[in-house]
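Shown here: the complex without one of its protein chains, the others still in place.
Take a look at subunit A:
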Amino acid sequence: MNNLEYIKERFNQLPSVNDLNGLGVIRQKAFEALNNMGIPTTRHEEWKYTRIGSFFNKEYQYQANQSAVSAADLAAIRLPGYEQANELFYINGRYSAELSVIRSKGLTVQFLQEAARNEYKDIVSKHLGHSSNYLKDGINALSTAFVQDGLFVHVKKGQIVEHPIYIYNITDARQANVLAQPRTLVYVGENAQVKFVETFNTLGTQESFTNRVIEIVVEKDAITEYYKIQTDASHASQVATTHIQQIGKSSTHTVTVSLNSGLVRNNLNIVLDEQYCEAHLYGIYLQQGQSHIDNHTVVDHAKPNCESNELYKGMLDDQSTGVFNGKIFVRQDAQKTNAYQSNKNVLLSEGASVNTKPQLEIFADDVKCSHGCTIGQLDEESLFYLRSRGISESIARSLLLHGFAVDILEQIKLTPIREYVDKLISERLEFEFA
């Protein structure tokens, strides 16, 4: 039995399909969409350069036993500054209330199943699954079909969440290959402020495939920061969708760091659905071995007077492949839009390759939009400058590459996290900065 059939069987076993008041309807619809569209192949325009079909030919267990994760396992993967943070743990895609720590008072964290019935049900029914309007493929539908295990995070009006929220996605692949589908809906109320840091860890040596979707709704005057840090093992692959809907004039800031993996596909959608919104998107990827990194971003300027700014930088070594696809839509009434996008790549070895497609679709005339992308090597003259001052070639290269990455590192505003990522990058560049 291949994985897709297995998944479908699992779906049919779940009880809540018939529950039409809760999440039943949206799940049923998504399941039908999954059946209609299937898992995307390279014939799908959005998946032209990324193959995920092989993950569905193998057997992956869905929701293995979650109690096996020990305190020692957690200690090894905790992010710096966790003592001061709210921590949310997902084990094999399922939220673990026992392990998680909520330090900020007034922050509501509950299962989507509950939220779909209580006072939050309007928010849930309105915003859950909004990402499927932008991602028309079976992989997004697959996540929604199993949405009953998802989590709902509510940041209430006016709340400034001082402790950042750390999200740990732990996949326990010690016994078998695991398919994990963490799913989260975040609501950031009016005037609220919140910061998220998310990481991914696979335990054991079996393969893991994570299909994670997080949908964030940002209200008027709210400020949201989101840092996704991905440094998993090479037998861990993922499709990670981050869908941000700015429904009031608000500001969002995202940094996507991809340092290691088998295959990583990041979907980042930002919908600027009210006037005077601001969105900043940054990303860095450093790949080696056979790894594959795919960053798909969509910035949808649906309303006038918004601003978006995007910069993605990548370094590709060995046989790794990088994909960047940045879309900017400017709708007909989104006049006075400012949208900037840039993607820069450095190819470090003979076998590395990169495919990039910065795409603009513009229907309004009074706009300022530009995009640029470059693919190249380290500047010979800069290298020579450093060499002529007695710096060895390898150090000179590391220095230059580190310099290349700094633009993005600077965008991580949480100091312990910035230092942590800087250290990861510096280690990778085989250079210690004292």
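Assume contacts are C-beta pairs under 8 Å (C-beta built on N, C-alpha and C of every residue); 3 or more make two chains touch, one makes a residue touch a chain; residues count from 1.
Quick note on the criterion: contacts and distances are computed from a predicted model.
Think of the chain that is not pictured: of "Fe-S cluster assembly protein SufB", "Putative tricarboxylic transport membrane protein", "AraC family transcriptional regulator" or "Branched-chain amino acid ABC transporter permease", UniProt labels it "Fe-S cluster assembly protein SufB". Screening A:L348, A:A396 or A:L409 against the full complex identifies A:L348 as the residue touching the chain left out. Screening A:D366, A:E393, A:E410 or A:E430 against the full complex identifies A:D366 as the residue touching the chain left out.
Mapped onto subunit A, the footprint of the missing chain covers residues 45, 332, 335, 345, 347-350, 352-377.
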